[in-house]
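All protein chains but one are shown in place.
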Amino acid sequence: MLISAFLFAMFAGIAIGCSLGVIFHRNPVHCALMLVGVLLSVSGLFILLNASFLAALQVLVYAGAIMVLFLFVLMLLNLKGENPLLTRGAAKGFGILFAIVVFVELLWTVLSPQVEAGSMGAVPTVPRGFGSPAAIGRVLYTVWLYPFEITSILLLIAVIGAVVLAKRKFG
Amino acid sequence: MTPAPIIPLVYYQVLAAIIFTIGVVGVLVRRSALIIFMSIELMLNAVNLSFVAFSRQHGSMDGHIFVFFVMAVAAAEVAVGLAILVAIFRNRDTANVDDVRLLRG
Partner (left out) sequence: MLDYLGWIPALPLIGAIVNGLGAGRLPRKAVSAIGTGTVGLAFVIALGCFQALLQFPPDQRYHLEQAFSWVDSGDLSVPVRLLLDPLSMVMVLIVTGVGFLIHVYSTGYMGHEKAYGRYFAYLNLFTFSMLVLVMADNFLLMFFGWEGVGLCSYLLIGYWYQRPSAASAGKKAFVVNRIGDWGFMIGMFLIFVSFTTLDFGRVFAEAPSRLMPGSTMATAIALFLFIGATGKSAQIPLYVWLPDAMEGPTPVSALIHAATMVTAGVYMIARCHILYTLAPAALMVVAVVGAATALFAATIGLLQKDIKRVLAYSTVSQLGYMFLAMGVGAFASGIFHLMTHAFFKALLFLGSGSVIHALSGEQDMDRMGGLKSALPKTHVTMLIATLAIAGIFPFAGFFSKDEILFHAWESGGPILWAVGVIGAFLTAFYMFRLYFMTFHGPSRLTEEAKHHLHESPNSMTIPLMILAVLSVVGGFIQIPLVEGGQRLSEFLAPVFADVTHVAGGAAAAHGAEHGGSGLEIALMVISLAVAAAGIFLAYRFYMVDPAAPKRLAEQMRGLYRLVFNKYWVDEVYNDKIVEPIRRGSIALWQKFDAAVIDGAVNGVGRQIERGAALLRQAQTGSVQVYAMVITLGLVVVFGYLALR
């Protein structure tokens, strides 16, 4: 109890802190490293939630592949720190206002009696192997087979699209 | 290797809401398209966390599957999005969204 509470508090703290770092740091490279921190701590939270396979995926795909892509682009474009940091105009003020309203609404929902009744009480135990690669694979290749295959086509299209768009000269 | 999560799951939801909101703010206030992308990743991660937590609560694998697909779509989105970003940067020498206003009516 104590250990998991401690782990949750630690990961949650890192995640929130790094998230704020992502959106407020001036240097894009630092932002990217902060994002890695968020992703890794979310991966830790996944483990706490018995989602071991997704935790591994999170590290491999997000912290690995996607972040490398970000850093490559950063190097390629050689971006300097933004100056000014924040966007001009009314979007900023209204944006923050809307974000706060969204947050309040989310909390309202999460803490509402119907949701709370389930998530406040004792957490139910789950069978062994919950969230393991075997369990995911069993569902993925039976119930979700067609969406899974279609996803592969989506990724193929993304690869081709990225190559075509990033080529120096069209045609 | 399955430490029993005795922390009530509502904390996970609150945490997801916080990260999501930070992502929304990032999208709305930053100028650099790259940082906006990162903020979008923050939002997606928050949603993923929420999914996994609900999945744990209901003892159902469907939430995991959804997260799996979200990751795949996020990978595709980042690949294409960054390629577009590179193309824009080449043509206009900027990656700031408020410098690109081609859609103005």
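Here the chain labels run A and B in written order, and each chain numbers its own residues starting at 1.
Keep in mind that, in the parts below, a contact is a pair of C-beta atoms (placed from the backbone, for glycine too) under 8 Å apart; a residue touches a chain by one contact, two chains touch by 3 or more.
Computed from a predicted structure; not experimentally measured.
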### Message
Which candidate, A:L106, A:L140 or A:A162, sits in contact with the chain we can't see?
### Response
A:L106
### Touch residues of subunit B, complete complex, unshown partner
24, 27-28, 36, 97-98, 100-105
### Summary
Against the hidden chain, subunit A presents residues 87, 89, 91, 94-95, 98-99, 101-102, 105-106, 108-109, 112
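We take it that only the chains that are shown with their structure count from here on.
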### Query
Measuring from the mean C-alpha position of subunit A to the mean C-alpha position of subunit B, what distance in angstrom results?
5
### Query
subunit B touches which residues of subunit A in the complex?
1, 3-5, 7-8, 12, 15-16, 19-20, 22-23, 28, 31-32, 35, 38-39, 42, 45-54, 57-58, 61-62, 65-66, 69-70, 73-74, 76-77, 79, 82, 84-89, 91-92, 95-96, 98-100, 102-103, 106-107, 110-111, 115-116, 118-121, 123-128, 130-131, 135-136, 139-140, 143-144, 147, 151, 154-155, 157-159, 161-166, 168
#### Entry: Complex contacts: residues of subunit B adjacent to subunit A
1-15, 17-32, 34-35, 37-39, 41-42, 45, 48-49, 52-53, 55-57, 59, 61-62, 64-65, 67-69, 71-80, 82-87, 89-90, 95-98
